[in-house]
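Dumping the structure here so I can ask a few things about it.
Now for chain A:
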Amino acid sequence: GCIDNPSNQSTSGGSSETESEAPEVEEGEEVVSIGYSGPLSGPAAYYGERTLNGLKLAVDEINNNGGFEIEDQTYKFNLVSLDDKYLPNETAANAKRLLQENDTPVIFSPHSGGIKAMQVFNEQENFLIGAYTSEPAVTAEGNTLTVRVPPSYDGYLEPFTSYAMENHGMKLAALPTSSQYGKDWTEAIVPYWEEQGGEVVYNSSIDFSKDTDFFTLVTNALKENPDVLFIGGPSEPTAKVAKQARELGFEGGFMIMDQAKLDEMEAVTGSYESLEGSVGVLPLANSEYPGTPAFIEKYKEEHNEVPGSEAGYHYVAMNILMEAMKAAGSVDDPKAIRDHIQDGLDALPEEKEVYTIEEIGEDGGFATDLSIAAVENGEIVTIEVND
Partner candidate 1 sequence: MLMETKKLTKQFGGLTAVNDVDFTIEKGKINAIIGPNGAGKSTFFNLLSGTYTPSAGQVFYKGQDITKRPPDKIARLGVARTFQTTHLFEESTVLDNVIVGHRLRTSSNLWDAVFRTRRFKFEEKKCRDKAMEVLEFVELTHVMDEQAGSITQEEKKRVAFALALATDPEVVFLDEPTAGINPGETEGLASLMEKMVQRGITVCLIEHKMKMIMKLADKIMVLNYGEKIAEGTSEEIMNNQAVIEAYLGGGASA
Partner candidate 2 sequence: MLELTDVSIQYGSFTAVENINIHVGKGELVVLLGSNGAGKSSTFNTISGLQKPSAGTIVFEDRPIQGAGPDKIVRSGIVQCAEDRKLFPQMTVKENLVMGGYVHRRKRKQVNQSLQDVFELFPILQEKKDQPAGSLSGGQQQMLAIGRALMAQPKLLLLDEPSIGLAPLIVEQMFEVIQKINQDGTTVLLAEQNAFAALKIADRGYVFESGSVVVEGTAEELLANDRVRKAYIGA
Partner candidate 3 sequence: MDIFIQQVFNGLTIGSVYSLVALGLTLVYGILHIPNFAHGALYMLGAYITLTMMLLWGIHYWIAMAVSVLVVGLLGVLMDRLVFHPLRNAPPIHDKIAAIGILLFLEAFAQLIWGADYRTMETPYGQVVNLFGMTATTQRVLINIGAVVVMILLYLFLKKTYTGSTIIAMAQNREGASLVGINTSRVAMLTFMLSGGLAAVAASLSAPINLVFPGMGHLVILKAFVIIILGGMGSVPGAILGGYILGFTESLGATYISNDYKDIIAFLMLVIILSIKPKGLFSREGF
């Protein structure tokens, strides 16, 4: 079973600084370990930490509320996180370790390489993958024990395009990040843009992990005088790209891939002014899901910053997982838990709904309500999405 012997757990208390914090366990309670493997050191550490923070917040909350009950047995979570430096083979090794030493029924990982490396053996070794990636291949292969957390970006194409075309014009220059995600996004948006009668005048990508300066690329992207610039990637460098485009005299609008968040970009550009006319995802901070304000409040308290969607999604996912366990009546049967995710979604209390997730698809992907925002007159405005 996946129950750790409570007496083995050190009672290190709830300090959020220690990474694998064991919950305080009282008589008769049992512990369920949840695994996490992501980049906690190296260049991608900022990303890994944000994802982990979301999980941690949820776990702490659940434990502080006395855990959860299944058939009169009280359980608490023990989040065990391991660093994989963004390397797939390290993720695989970490997963083996988590299974061997902590018997984790679920392992979260926020990068597609690691997820794919785990998918090689997760059905055989029977654990559920909490996949934070919108890489389609992760769900396309029919892995029965994978849950994809973030929404797929398909839904953004239409509203983004129509907003940008209406407000700025038909000429698009694409300059997103060169990650797979960025490429997939571009491959989806470019044909769509053209279908709608637009013209794509430039299409290339920026590698934020290799380029020291973006001026060269932005100059090239702007040379055909586009009306709209499609950019994206981590918020901060994306913001730099936007800012430099303005410096180079670009006056059109930005269409911002969902990985970047307008509010985080604003922190870099200094004001929303240089982002005027942008269309992107609604920042979590401006979202009006039922559970958002409370989450933001709590997160700020812990980490002194406004959370992004990575943290938000992980937080929700953890809560859904708990509900699914309850619905399945088991903490250690990944199959049963997977089969009851939908029940978990339905059972999720409103105050936990940092995002509203309606359902889990056939392929194991969450379907989230999309919310879109634009910057108009130096302020964030919500754009209605008409399905």
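Selection rule, in plain terms: all candidates are chains of the complex that A comes from, given by their letters.
Just so we're on the same page, a contact is a pair of C-beta atoms (placed from the backbone, for glycine too) under 8 Å apart; a residue touches a chain by one contact, two chains touch by 3 or more; residues count from 1.
Just so we're clear, the structure is a prediction, and the values are computed from it rather than from any experiment.
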| item | value |
| --- | --- |
| In-complex contact partner of chain A, selected from candidates 1, 2 or 3 | 3 |
| Of chain A, residues touching candidate 3 in the complex | 41-46, 48-49, 178, 204-205, 207, 209-217, 219-220, 223, 234-237, 240, 244, 247-249, 267-268, 270 |
